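One chain of protein is taken out of this complex; the other chains stay put.
For reference, chains read A, B, C, D, E, F and G in written order, and residue numbers begin at 1 within each chain.
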Amino acid sequence: MKDSFYDLGFTKLDTGRKERTGFGEVVFCHGKRNEFLKDIFSRLFEANGEVLGTRATQEQFELVKEILPQATYDSVSRIIKVQGEKKKLIGNIAVCTAGTADIPVAEESAQTAEFFGSYVERIFDVGVSGIHRLLSQTEKLEKANVVVAIAGMEGALASVVGGLVSVPVIAVPTSVGYGANLGGISALLSMINSCANGISVVNIDNGYGAGYIATQINRLAIGGSVKNQAGGK
Amino acid sequence: MKDSFYDLGFTKLDTGRKERTGFGEVVFCHGKRNEFLKDIFSRLFEANGEVLGTRATQEQFELVKEILPQATYDSVSRIIKVQGEKKKLIGNIAVCTAGTADIPVAEESAQTAEFFGSYVERIFDVGVSGIHRLLSQTEKLEKANVVVAIAGMEGALASVVGGLVSVPVIAVPTSVGYGANLGGISALLSMINSCANGISVVNIDNGYGAGYIATQINRLAIGGSVKNQAGGK
Amino acid sequence: MKDSFYDLGFTKLDTGRKERTGFGEVVFCHGKRNEFLKDIFSRLFEANGEVLGTRATQEQFELVKEILPQATYDSVSRIIKVQGEKKKLIGNIAVCTAGTADIPVAEESAQTAEFFGSYVERIFDVGVSGIHRLLSQTEKLEKANVVVAIAGMEGALASVVGGLVSVPVIAVPTSVGYGANLGGISALLSMINSCANGISVVNIDNGYGAGYIATQINRLAIGGSVKNQAGGK
Amino acid sequence: MKDSFYDLGFTKLDTGRKERTGFGEVVFCHGKRNEFLKDIFSRLFEANGEVLGTRATQEQFELVKEILPQATYDSVSRIIKVQGEKKKLIGNIAVCTAGTADIPVAEESAQTAEFFGSYVERIFDVGVSGIHRLLSQTEKLEKANVVVAIAGMEGALASVVGGLVSVPVIAVPTSVGYGANLGGISALLSMINSCANGISVVNIDNGYGAGYIATQINRLAIGGSVKNQAGGK
Amino acid sequence: MKDSFYDLGFTKLDTGRKERTGFGEVVFCHGKRNEFLKDIFSRLFEANGEVLGTRATQEQFELVKEILPQATYDSVSRIIKVQGEKKKLIGNIAVCTAGTADIPVAEESAQTAEFFGSYVERIFDVGVSGIHRLLSQTEKLEKANVVVAIAGMEGALASVVGGLVSVPVIAVPTSVGYGANLGGISALLSMINSCANGISVVNIDNGYGAGYIATQINRLAIGGSVKNQAGGK
Amino acid sequence: MKDSFYDLGFTKLDTGRKERTGFGEVVFCHGKRNEFLKDIFSRLFEANGEVLGTRATQEQFELVKEILPQATYDSVSRIIKVQGEKKKLIGNIAVCTAGTADIPVAEESAQTAEFFGSYVERIFDVGVSGIHRLLSQTEKLEKANVVVAIAGMEGALASVVGGLVSVPVIAVPTSVGYGANLGGISALLSMINSCANGISVVNIDNGYGAGYIATQINRLAIGGSVKNQAGGK
Amino acid sequence: MKDSFYDLGFTKLDTGRKERTGFGEVVFCHGKRNEFLKDIFSRLFEANGEVLGTRATQEQFELVKEILPQATYDSVSRIIKVQGEKKKLIGNIAVCTAGTADIPVAEESAQTAEFFGSYVERIFDVGVSGIHRLLSQTEKLEKANVVVAIAGMEGALASVVGGLVSVPVIAVPTSVGYGANLGGISALLSMINSCANGISVVNIDNGYGAGYIATQINRLAIGGSVKNQAGGK
Partner (left out) sequence: MKDSFYDLGFTKLDTGRKERTGFGEVVFCHGKRNEFLKDIFSRLFEANGEVLGTRATQEQFELVKEILPQATYDSVSRIIKVQGEKKKLIGNIAVCTAGTADIPVAEESAQTAEFFGSYVERIFDVGVSGIHRLLSQTEKLEKANVVVAIAGMEGALASVVGGLVSVPVIAVPTSVGYGANLGGISALLSMINSCANGISVVNIDNGYGAGYIATQINRLAIGGSVKNQAGGK
């Protein structure tokens, strides 16, 4: 039932989330204690038949692999995936970055979206200081149901992309930069104040969150509800 | 053509925007000089057959009415509308507020969405300090294609709503509150750091922006593209 | 006497504090030099017959154990306790967390309250993104004389709990989160701006402080004054 | 019933709050529209037999008086009270201020506590720059079940009071001061970082909130629960 | 001599500045007392044969006109000019704005540059949300010796312009916007963190400062030194 | 006696302050209610034979004059003085400003120092953008026992003066400036981070505070203690 | 062609930049992955015949040297240079620092300018707390076409230099300092608020950016356009 949860004492796994929202609970691995991690992954795998873990270390992956040998790890996105046969990827999400240093956040975003069944088009290193690079990609952008725009420093990419497309843009500020970038706060403020329409913003470096929302929108665009397209167990 | 614009010297009206994005250019009236306002409204009406003006004063409305007598004004949302026959409102957008003081922002959001053809369900004064009020509205929330969650002070509404629905939540922090609310920055930070999935954030008091994005998503959910459903001249 | 202190040169131990406030002085171990630590613990044990040390490392514990072999250490809360026979725990304090990452702060809070003689009910991982988990605990919440609500990220737990109970809520923002959480400042601002009544706030990660205040209130609720229930030497 | 509310469309009055929390809903008058104000006061008076309104203007009072002629107004605290026969005030709450400019906040706090049935001892203008003034009041302080410490500028009063008493201190930063007081943020930070134990903090200028919490604690100290002592209709 | 100054008691007019820097002292009129204003204008006119006053009100202009009837005033830029025959304007400075609300700052910049002898090309309302408007102006941009890029909100214009031209860009953040624009701080941070090369930044709304620096660079580009081209008495 | 105070109910006048510190209590008039103001001035005049009021309006002065006709008012410094025969001014305090807009703060500082018996040398409009103006005043600076350096905007004056003199410099940041001056916070941070030795800082626009400290130092420099030179009743 | 780029998948090298702006693309080495670094350096060397890398580690240099043995490394500026025969250095840029701790930023600036063909005069350790050191260098300053002023702490150097010269000053705040220097934000604010004319500011520690802009201005001053003097392949 959608309000069910599994009480492990230290944690209450929201096993009803998949039914309630169309997305199984995801494990934010950063800082999770080893003794808890195995338990969480195996319970969620049991409940949902697949598990996604974000912000994981190589060491955490080794632990998960002991109990779920089919788990895989990607060192750029730092994602652990436990998933069955390859899903058919549907719809179209464009994931853009301003620079190469934003790629880890972009991969977290793209791989989250793919885990949840979305087709992703990657458009990297199209920052506005050489606007012709971005303009050369308009054809790809126009095919997307939603665009994820990822940028650090002054975060201007989101505004320019927002002016080029008709679909929603999910802006992800990154902590890329130095000095007055304030660890990403400057890019966040920039995106929140965008002069373009259709832009909403998530937390700094939150590639996962953007991939999740983009999937919600992509599912709606394909037709039917978010939940019906969740597939799953 | 989608890259056309109309050069009035002091301004370059983006008359290609409707074709490019599915939404005609909207007039942000705050601080616009009287001599420019009439010109902008008449040019945009000519180009798009309808005009929306936000953050308008009663005085500005009187001016616009001189040239476009069919214009209407709503003092809560501060919106000027010039629009032909009533549009058929499609889809479903839920607009929620935490308190009554957030209603002006909510009306800006709802009326923007309605102007662009979306059906809006208003759910006001359901702040989390009396959670039963919000829980009594879950049926309405579940019918929406997208939810706009509007709150000042600590902005917790967005997170609780995000946990209840499967669709995207557009969170609007408001400047409602005092002291350490920092003019809405506290609510903004709260929403950006939400522990719930599916939440993205727009600027403080930006009801218009949330109504715009909600319409983009609502159009995608109805089927077809954002642009095709824009109606038009 | 209540205004007495013990002058060790580098420090002036407030040995009158137990008589004055009902609580013996507690050692904040973080950054204390080894040579001072032993001296402080032995003088306070002499004065009060028990000692509590917070934010301690395993190494500091080993040092204390050399002179007070009955000392114990808990690695989650990082608390050193030197205490005689088990106290009877009185009253009822509920300690809630939004997530599992908040547990170290919660344990510091709970164990502080227990050290000072309060009974503690632990309610962990009931964050608002799955509100049913919190609502399933209302019976426990209603038995408490005071609730400690601990949360990082957007800190919305405090407001929702505040709306559910009739007793005071001590809100503890934590540094859990990333990006725009600003090391806990966002959660702090959120809690300070709570739309719910009955909420007051302590410093980021200050589990100790919340456990202390909760004990003061719990003692008052049991009857008699804070000081009379302090027990003592 | 405790989960009931009265839906006026623009607002959902939490008429179950008194049963749920022991306190009837209070009207934050600031910025409320005239047309709503009368309706809200009359409905709440109907439900609870008494109403408290904070941050009210003289004009708002005149409006309320039209429908509830027994209403009274205090221009220092800006409180509107509608209350029957005089309540017997119980327990003991000390309300202290650092300076005379903090008195409006103090009166909001004291009169809120009195409205809810608490006895209040006022101790004004005892800021730490002339510490003898505060020390001359220790006898009064020692009789309180809880102390409200109100200060602007550097907010040091809370820490000094915290060191003198054994009961909880609710600290209220005020916006009194200029320049680097940052509208009260400096005093807020000061109080949150207090070196004294037993101090928790509410929003800047939030006299009402402190009076509410102090009443919760005062009721607990008198014996029985917060709710049982709420009196009522 | 370049180190000379004229001591009026309340002020020390830097009459050596024109010789030292190639620019006569300019009067920042905002907040200047009436009795001082006339004295300052007449002394500077005496020393330099021309005077520029910025941030002036209509009232201040009337005062100045009493003693210097040839003075002129522009209500958009709020500049008072006292200048002899028309100067030949040399070189080429492009002054761009993102929106129409930035025009007062742009005019302050342009008219300052013109006062000091520079030719100015105005390119207004070319914000990045409709990038085709900016791209249609590249020919004009390429003729400039230096570009002044003026924008509020997210300030992205500076970065895009910086990527299109080979000459220095002076970025001016404006206070245009609302909410999280923080009175222009967001645009300032954005410009300081620009991913484009060749961008340096002045204070919020500091059109004057940008016009001054642009003139310095324009003079250097024309050949000879900044000072030699200052013209003068 | 030094710990005495006069309890007016709403305020506790620190009548022991003059004996304790060598300075009578000063009235910060800003926001004081009319009914209190007269009482405070007459009680302090009774206790100390003289009174100083800062941040006063013309209206407040009229009120004070009713009861103390010998009172005088200066509209630049906004100081009310009630003082007997002219004091002999001793020692030497230099009060410098960067610009003319800083003069009101400087006069508050200078007149406070003069009220308490110090000789003051005014050195105005010597900001660092024309360093020769400051260097022309070194002879005056070298005679001072202490220097008050007052500046807004970037506040660089304090550092340059600090490098020129051997005596302590009291730096006063002012709110003069606009945009990123953050109401004086930028100048405050600048002065706190000064690379010069011998500089300490007071609150933004706190001319009074600087005049007070300068007098303390000036008295010490003249010989004897601060208190002995207070003169007085 | 000026709009060309080279697509390596993970990055899009802006090979048209040299033609478009007169400067080849520069490699910001910080955080670049080893596998990408070699590829980027060799492609850019191919395109431009020279490469500049900033913020490089010794390890990164070793990697680059494997493929481009003529590369050199400077451990103070952390610059990798791959350049052919010595260029003739033209014009005159003065690079000043307030202290010795600012030298790494200054060398990044100076070596960037030299790489792009500018003659650089180094004037180090001339901070304003000993103003005679700076004044002794005025002859050198007066020969410059543009001055780079580098300072941490309170950043006052920029204002004083700005008052001494007639040419543009590029101000570089550094993170040198501690405590309230806020990692360089205090110096940045100071420079942005400078009371001197002719000062524009780049990001904290951005020596490269200042060297780049200074070169643009220096080229303009020498005569001809920025692009024509870029030399090149």
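The rule is simple: contacts are C-beta pairs under 8 Å (C-beta built on N, C-alpha and C of every residue); 3 or more make two chains touch, one makes a residue touch a chain.
What you see is a predicted model; the values in this text were computed from it and never measured.
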| item | value |
| --- | --- |
| For the chain not depicted, the shown chains it touches | C, D, F, G |
| Touch criterion as defined above, residue of F:104, F:183 or F:198 at the omitted chain | F:198 |
| Touch criterion as defined above, residue of D:130, D:168 or D:211 at the omitted chain | D:130 |
| Identified contact with the non-displayed chain, of D:37, D:79, D:141 or D:156 | D:156 |
| Residue among D:21, D:77 or D:186 touching the omitted chain | D:186 |
| Omitted-chain contact residue, chosen from G:69, G:84 or G:179 | G:179 |
| Absent chain, residues of chain G that touch it | 100-101, 103, 124-126, 129-130, 132-133, 136, 178-181 |
| Positions on chain D contacted by the hidden chain, ascending | 98-99, 127-131, 135, 153-156, 159-160, 162-164, 177, 179-182, 185-187, 189-197 |
| Contact set of chain C toward the excluded chain (per top definition) | 3, 5, 9-12, 14, 16-17, 30-32, 36, 173, 175, 183-185, 188, 203-206 |
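Just so it is clear, only the chains that are shown with their structure count from here on.
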| item | value |
| --- | --- |
| Rounded Å distance between chain A and chain B, as computed from the means of their C-alpha atoms | 26 |
| Mean-CA-position distance for chain E and chain A (Å) | 45 |
| Distance from the mean Cα position of chain F to that of chain E, given in whole angstrom | 37 |
| Numbers and ranges of chain B residues touching at least 2 other chains | 129-130, 164, 179-181, 185, 188, 192-193, 197, 203 |
| Chain-chain contacts as defined at top | A-B, A-C, A-E, A-G, B-C, B-D, B-E, C-D, D-F, E-F, E-G, F-G |
